[in-house]
Every structure is written in structure tokens, then in C-alpha cells.
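Note that one protein chain of the assembly has been removed; the remaining protein chains are unaltered in position.
On to chain A.
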Amino acid sequence: MDVVVMARALFGSSLGFHIIYATIGVGLPVMIIIAEILHLIKKDSDYALMARRWTKGFAIILAVSIASGTIVGVMISLLFPNFMEIVGQVIALPFQMEIFAFLIEAVFMSIYLYAADRLPTKLRIVSIFAVALGAIASAVLITDVHAWMNTPAGFRLTPDGGITDVDTWAAFFNPSFVTSALHVVFSAFMTVAFIIASIAALRLLKRNISTEERNYHKKALTIAIYFGLITSLATSINGHETAQKLHEYNPRKLAAAEGLFETTRYAPLSIGGYASLEDQRVKYAIEIPYALSFLAADRFDTEVKGLNEWPQELWPPLYVHILFNVMVGIGSVLIVIAMFAVFWKLVLKKEYPPWMLALFVAGGPLAMIAIEAGWCFSCIGRQPWTITDVLRTGEAATKSGSVGFLFVLFITLYVTLLFATAFILKFYFKRNPVSKDLEKGAS
């Protein structure tokens, strides 16, 4: 295969691997803070135990997150040197700032992890706050670079391909920065909430657990459901704004997302199906009349551009329509699940029946799939450009051979590590079950 394709595949899979851990790294500290604060308010030692157990899980995840982050951080320069040459001139600032976010997270994570028992409660909570802040800041800052790739700003190209008139802050506050950054942070929060709900529900589905243990998992589930509902609502409201930004700045990407070929007013929204080039429409989809026009700019008569406005060589692959639908579909399903769960608890005041627990179990993995779909949509939907309308992917990539060999090496590594993390988490929590910790607390 050609080197450019290999480089894209290697980099895309490395990010796809990193993001699994990174997402948890952004969301979990926030859940730990919630547990710490509930412990402080309610004086219920179950919450302290929750914070402690989540921290153990977090430490294991964090190791892979940092290692894979180091890989992508270095690999982006190795595989896309011409891209980084422009990044270094125009949008270096968030990369630089991110370093300090990492440092804050690393320093305070060590403190929280290895010195928690020697710290007064307040300093302990300050430490985990700093961890969360570091993680969120690093996510926001890297998303800034990514947003800038989608909506580049703050420089001019010279006729010979050089860069002039760099305006660092215009690049930093590029048009899609704020919406994208919020979207990433909210979606990470909701994903971790649903993962916690999955684990708690899985435990509650077991028959032979003690009442104390049952209560412990119920509390975890409740936190997760409430936090999940709030953050999934935030994700979709802000996702709507993200889509409006596409309408404004990246109409080509929106057209591909929706499988719209002809420019239309009163455009319908197609849900599901696949975009067919021969038929020039989305086949097997459910169509909601006028909805796309309304979503794009809050008016039914909005004109939405179709793909045929551009030469076909500038289209992204048509399957991004599916990626987009997967993300939005899962987001909508999870909101429904969370609303239903809250209704069940607050209005009907009933215990969750097993079939609902089973739904919660599915929630975590689904949210993670939505994250992957979202990122892949955003990056693949940008093709053939690495920096929209500025730098083509083919020009950005390295020309070195040997990428094929590295691809095999790293994929092996990622697969092994996925299994290894699952195994270590299982091994550790099996040897230190909640029941044992609860007994220790009681005695």
C-alpha cells in the first residue's frame, strides 16, 4: 500500500486507541470529585470508598492514556511533518499550553494517588480538582488544534506556499474552537457517567450480593444516571450548535454528513440509510421534512448546500453519513434512557427492574462507540484535506518507507494493551471486591 495511506491508517488507529483512555481520563476525575464532595456532605463512607476504588481504576487507565498520548504526540510530527511545519508557525500555542496541563495533571495525580492518606481532606480535594482541571484543559487545548484544522484562521498563504501574517490569537480563537471544545468535554463526561452506570448495573444484576454491597452500587448508579442525563443533554444541545457551525463554515462536511447532493431549501433530515452516489440521495432512510433546514439555521427556508456544489474530488467519503448518524443516534438513545431512569426513580419511585439494568449495561459501550464515531466523522469528513482548503492529506504526510512495518507493530501493541488493561482491571477488582472493602470499613 501507499505510504500516505499507511500513515493515515497508523495515525488514525493510534488516536482511536488513545481516545478510549483519554475520554475516561477527562471524565473520571470529575466523578471522583463528585464522590469526594458527597462524602464530605453526607458523611457516608460509601462515597469515600467509591472515590478510592474509582481512583484505582483511573490510575490503571491513566498509565495507558499517558503512554498512548506520548505516542500520538510524537507520531503526529513523525508522520505528518509538513502539517506540523504549518502548525508550528500558526497554532503552536495550544500545544505549548497543553504541556503544562499535562504537568499539572501528572504532579497532582501522583500526589492524590500515593499521598492521599497523608493529606488533609481539603488538600486532597484540591489535588483531585487539579487533576480534573489538567485533564479538561489538555482536552480543550488539543481540540483547539483540531478545530483549527477544520476552520483554519490567523494566517495567509503566500503564492509559493509559505505562511505570512500570522495572528496567533486569531488562530487560537478560530471559529469552531469553543463549540468543539465544549462538545468534546461534555461528551467525555457523559461517556464516563454511562460507563460507571454500566458497571454498577452489571453488579446489581448479580443475585447473590449482600444488602450493603447492593446499596453501594445503587448509590453509584444514581450519581451516574443524574450526571449522565445532564451531560448528555448538554452534549446534544451543544452538538446542535456544532452542526450549525458546520453549516456556516464547512458546508461541504454538513452535506456529506446528511447525504445531501443537491442544494435545497426546506431540506429534509435523513436518518439512517446510506448515501448512494448513483441515486444522488440517501437510500433506506427515514426522512423528516424541513428538519435539516431548520436544524442548520433555525429557519425552515434555509438553503442547505449540497455536495454537487463542489467537484467530486473534494468530497469526503460518503460513508461519513453513517458515522454521523451513529453518533447522533446513540446520543439520542442515551438521553431517552437517562430520562426514563430518572422518571422511574423520581415519579414512580420504584426499583429498576432487570431489563432496565440491562439497558444501563449497554449504555457505557454505546457512548464509547459514539465518541469514536464522532472523531472519525470529524477527521474523515475533512478529507481530502488535513487543514481544510489549505493542505491536502497527501502533501502533509511523510514520504519515508517503513510505515507499513510500524503499522503492524503498533496495531499489535494496541490490541495487546486493550486486553491487558481489561485483564488487569478485572484481576485487581476481583481480588479487592467491594464486599471486602465494605467489611474492612465496618471493622
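Just so we're on the same page, contacts are C-beta pairs under 8 Å (C-beta built on N, C-alpha and C of every residue); 3 or more make two chains touch, one makes a residue touch a chain; residues count from 1.
In this section, contacts and distances are computed from a predicted model.
Name the chain not shown, per its UniProt record: "Cytochrome d ubiquinol oxidase subunit II", "NitT/TauT family transport system ATP-binding protein", "Urocanate reductase" or "Cell division protein FtsX"?
From the choices "Cytochrome d ubiquinol oxidase subunit II", "NitT/TauT family transport system ATP-binding protein", "Urocanate reductase" or "Cell division protein FtsX", the unshown chain carries the UniProt name "Cytochrome d ubiquinol oxidase subunit II".
Which listed residue, A:I33, A:A48 or A:L113, touches the chain dropped from view?
A:L113
Tell me, which residues in chain A touch the chain that this view leaves out?
Contact residues on chain A toward the absent chain are 56, 59-60, 62-64, 66-71, 73-75, 77-79, 81-82, 84-90, 92-93, 95-100, 102-104, 106-111, 113-115, 118, 130, 163, 166, 168-169, 398-400, 402-403, 406, 409-410, 413, 417, 420-421, 424, 427-428.
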